[in-house]
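Okay, handing you the structure first.
With one protein chain withheld, the remaining protein chains of the complex are depicted in position.
Going in written order, the chains are labelled A and B, and every chain counts its residues from 1.
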Amino acid sequence: MEKELRLMKGNEAFAEAAIRAGTDGYFGYPITPQSEVMEYLMAEKPHERTGMVVLQAESEVASINMLYGGAGCGKKVMTSSSSPGISLMQEGISYMAGAELPCVILNVVRGGPGLGTIQPSQSDYSQSTKGGGHGDYRLITLAPSSVQEMYDSVKLGYELAFKYRNPVLVLSDGAIGQMMEKVEIDAQVERLSEEQIREQHPWATLGRHNGRERNIITSLDLDPARQERHNEALQRKYKEVEEKEVRYEKINCDDADYIFVAYGTSARICQKSMQLAREKGIKVGLFRPITLFPFPKKELHEMAGQVKGILSVEMSAGQMIEDILLAVEGKVKVEHYGRMGGIIPAPGEVVDALEQKIVKG
Amino acid sequence: MAKVKGDIVVDIERCKGCEVCIDTCPTGTIAMVDAVNGKGYHYMQNVNDACTGCTNCAIVCPDGVIEVYRVKV
Partner (left out) sequence: MEDTLVKSEIIKPENRVYKKTDLMTEKVLSYCPGCGHGTAHRIIMEVIEEMGLTEDTIGIAPVGCSVLAYEFMNVDMQQAAHGRAPALATAVKRLMPHKTVFTYQGDGDLAAIGTAETIHAANRGERITIIFINNGIYGMTGGQMAPTTLPGMKSSTSPYGRDLDMMGHPLKITELVAQLPGTHYVTRQAVHTPSNVRKTKKAIRKAFELQHQNVGMTFIEIVSNCNSGWKMTPVQANKWMVDNMFPFYPLGDIKVDGKMVEG
């Protein structure tokens, strides 16, 4: 079958991917710059296309707790929001991590803190990759840097979410959400029947069929010894994720004296910066993490031995740089360059920063 | 008219001695006893043969500790 190609906004691609991936329920609340996700879904009538439920909730707090309810029944559920809304969801995300519930959450990041701006930013890196809410937990965090990757993150997100029974966060930003690019659309995945869910997810609360023991979805255990064992099991899961699920892309790294480390929109800027720097004779490559948790620590550690310096380029005050520093263990100089407040750095600025902070420094 | 006769079986160890049941008994069959169970609660018991098996005590018992039996005589 010939692949279907469409020109779409990142947010729309995500929404179409949601329908195509066999999502059972989307629950969301409007916030700029991601409102197109729910608008697209409502216009597409997925309840007619696949039976998918789309519901506009009264708040992000309600949305994420609707995900908890749906995920507890073994359903494929998702939401989307932007930074302030994602902050509101942190309680529910923590509960979902504690109760080990799968879901896909899209954060189309805007600048903060507070109401901040509606322009793109990457200032939610730490919130996304270190847990975000209360308690010791991690979210599997995917960082798309194109509209195609926005689309693909839904399917991959569900795969990982159900494999590890853990929320997956797609960390995008206002630029990728709003930009239009060519997207390859794949075939419709059927939604699972109740019988299939019973087989595949025996933990789901679908009702006590055939006299089985009741299923309970909870994050509570008042017995400290059992609660510690639960925490240890979660930590083992996160470690397994770190061992098996690292994804990244390397561009022009083989002959590089220096590397940019950047994800999402920053990685797109760095591609141009790389070209400009190479025209000046500075051999720089790009290391682009695709998973931010698990962070490609081992790979960066190896690269640190091969280059003279690393520039972390982020649209933030420098959050990912902390993970880079931990990964390279002092083997090479690491500096940060970033813009805040919704400003996307120009490729030339990044080259200047590379020269000032790394090459000459 | 047929008369009924009842009796109850109390799960003494689960009774918390709240006494909510006592006043619901129309025949004064049940009362708190001086003894205590393993948790240290006084518990309720039937103290005479007047039970009609009306189930009132069992229905209001928050802990569901009472089984009720009834026969027509």
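Quick note on the criterion: a contact is a pair of C-beta atoms (placed from the backbone, for glycine too) under 8 Å apart; a residue touches a chain by one contact, two chains touch by 3 or more.
Everything quoted here is computed from the prediction, not taken from an experiment.
*Asks:* Among A:F27, A:Y151, A:Y164 or A:F295, exactly one should touch the missing chain; which is it?
*Replies:* In the complete complex, the chain left out is touched by residue A:F27.
*Asks:* Where the complex has a chain not shown, which of A:G92, A:G157, A:G177 or A:G309 is the residue touching it?
*Replies:* A:G92
*Asks:* If you put the missing chain back, which residues of subunit B would it touch?
*Replies:* 3, 5-7, 9, 14, 16-20, 22-24, 41, 53, 55-56, 58-71, 73
*Asks:* Need a quick check: the contact residues on subunit A for the chain that isn't drawn.
*Replies:* For subunit A, the residues touching the absent chain are 24-25, 27, 53, 55, 57-59, 61-63, 65-70, 72-73, 75, 77, 91-92, 95, 99, 194, 205-210, 214-220, 222.
The rule is short, and it goes like this: only the chains that are shown with their structure count from here on.
*Asks:* Taking each chain's centre as the mean position of its Cα atoms, how many Å separate subunit A from subunit B?
*Replies:* So the centroids are 60 Å from each other.
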